[in-house]
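With one protein chain held back, the other chains of the complex are shown just where they sit.
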Amino acid sequence: MNVKLQNLTKRFPARGKRAKQEVHAVRELSFEVPDGMLVGLLGPSGCGKTTTLNMICGLETPSEGRIFFGEEDVTDLPPELRGVGMVFQNYALYPHLTVMQNILFPLQNLKGAQRLSSQEMRRRAMEAAQLVQIEELLDRRPKELSGGQQQRVAIARALVKMPRVLLLDEPLSNLDARLRLQTREEICKIQKKTGITTLFVTHDQEEAMSISDRIVVMRAGVLMQQGVPQQVYDDPANLFVAKFLGTPPINVFAASVRGERLFLGESPVLEVPGAADQEVWAGIRPEGLVPQADGPMACQLHRVEAMGRDVSIVCRHPACQADTLRAMIGSVHQVDPASAEVRFALRPEKVFLFNKEDETRIPFAAARKGEDGAQ
Amino acid sequence: MIRNDEFAARQRGMQRRRRAGKLVTYLGLSVWAVVVLFPFYWMVLTSLKSYGAYNAEHTPVFFTLAPTWENYRQAFTAVPLGNYLLNTLIFSVLTTAAMVVVSTLAAYAFARLRFRGRNLLFGLFLSMMMIPSELVVITNFVTITNWDLRNSFLGLILPSITSVFYIYLLKENFEQVPDELYRAAKVDGTSDLKYLWKVMIPICRPTLITITILKLIECWNSYIWPRLITDDQAYYLVSNGIQQIREEGFGRENVPAMMAAVVSISVPLILLFLTFRKKIMQGASQGGIKG
Partner (left out) sequence: MNRNANKAWLYLLPAIVLLGAFLIYPLVDVLIYSVEEGYNFASQTYTGVGGYNYLYVLHDPYFLQALKNTFILVIITVPLSTGIALVISTGLSSIRPLRQLYQTIYFLPYVTNTLAVGLVFMILFQRTEYTDGLVNLMLGWFGAGPVDFINGPYWAKMFVLCFYTIWVVLPFKILVLTSALASVNPDYYRAARVDGTSRTRIFFRITLPMISPMLVYLVITGFIGAFKAYGDAVALFGTDLNAAGMNTIVGYVYDMLYGDSGGYPSYASAAAIVLFAIVLTITCINLLVSRKQYRD
């Protein structure tokens, strides 16, 4: 069953002295979570993603807009009638109850016709426990579990109601780096096995990119871009998305287009057919810089970091917005760490131009071969 | 699934119930607020009624149209209320000051200085918290009597100084100051006393202020020990003074003057409370049990 948000807006009354004003946590947000997919809601902290999640699960009511689960409008339903399961950032496991009691808790809330026999409850709880592989922990209390185990219990508790939608708030942020990698695969696996439409919130782009079928990027309550992770990465709609996705991050230059050529400073570096003359931001992915003895872009070499599979070249360029820029190259390329200068050719499909004012993308027809960029 | 209009009706019902619940909550809370405030209102009100007017009321009246300060004049002249207040002030300030000094030094020794038997001694200190004052007051009474310190400030103050709980609270607070600061100060050649004075005390000032205020309140309200140790009116504290007024009164049963005295001894504390409301409530919740 798919989840659809339609022009969702959430305003909070501002606190403190300027109590008359309102804060827009979410503004005119519309997107869809397709049936059975794992979707990552991505954005920097404070961008309204948790508010969005809370509105979907019913803990908060939107100021405007509708929320649909399939064909049904659930905007005004309270959480328990929506059929959602939620995993909280700190898991919110009841410390005084055992793992089993925690998983049973949602089932015991059911009333009337929905009420299950206690045998059926236990069967369902066991099923959920098996799904996340915590059968042997059922008699323990949450504080006797590791972070990863607590996470699984929280997921089991969310799944035991057989929800139509599963929501996860920063599911990995409380785990250490090693567990994070393992757990995110676990989540992916459980989602695929159950086929439940799942939405999770994260500020970590790598996390979102690696397991999501789709990602939705937000900034300051506004939708920036949505799509398949790789596609969003390869084709960012604006400077924010380009900067937010990718490690190491994209290199941003103040540049200009003159006569369908991209200039960094006074030197032309790339043919950009179809782009009008203007000042632009030019974003170049680290893997878009290819060392080449006669390349058009000259940089001052700062440091060469060998990282095994890849080599990372840190250098400086006057037009670069950051202190240094970074190029990722395969270790087959040889760069002499002692030399003062390094020259690069650009791969046009890794170069993005953005409007200087509103930071939206400026399209250009990429030339067939990046090496032809400048003559 | 439930249909939407059906649900909207349910939602409205729920909202109405919730609003009713809020109303009941506010009502209940207000009732208790009145129960708490009423005695205060009544004592101020009565203290402003004239003696004649009060005694003429066969059924109590909830307001007065002719407030008078006469009762306050009575309270301060017919009985040495001013003297009681002054005594209490002296007793409270001296005891609190001595407590702060003694506790700070002890807490510093426990928190920062390394010496043999520190943990053992601290454990001993903690176990002293369990000794009820009712047990030791008997011997203290005999001791102070034997030292001929009855009816003296020294006799009043000495047994009231130490508080194991405050030493414990301060020690915990001192220990939160990072060790590096102490080492840095040592490298700079700072003496322990100077470090305590220049670094620890400024950093831990909030806690020090809290325990000072709590101790002041405790002293101001103390009754049992002063009652045992003083029988000379010249050394009475307010609690004993008020008891004295109650039993012997103003020569006759003079309720308005009595209430004027009650107001006079309550006002300083209430002012102190309203000024340091946050600190007092926070400190009290840390374990200050009214003793």
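The first chain written gets the first letter, and so on, giving A and B; residue counts start at 1 in each chain.
The criterion applied here is as follows: a contact is a pair of C-beta atoms (placed from the backbone, for glycine too) under 8 Å apart; a residue touches a chain by one contact, two chains touch by 3 or more.
Just so we're clear, the structure is a prediction, and the values are computed from it rather than from any experiment.
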| item | value |
| --- | --- |
| Sole residue of B:Leu48, B:Ala75 or B:Ile167 that reaches the chain not shown, by the stated touch rule | B:Ile167 |
| On chain A, residues whose C-beta touches the chain left out of the figure | 57-59, 78-81, 84-86, 88-90, 92, 94-96, 105-106, 109-110, 161 |
| Residue numbers in chain B that touch the chain omitted from display | 22, 25-26, 28-29, 32-33, 35-37, 39-40, 42-43, 46, 55, 57-60, 101-103, 105-106, 108-110, 113-116, 118, 121, 125, 128, 131-132, 134-143, 158-159, 161-162, 164, 167, 192, 217, 220-221, 223-224, 227-228, 238-239, 242-243, 246-247, 253, 255, 258-259, 261-262, 265-266, 269-270, 272-274, 277, 280-281, 284-285, 289-290 |
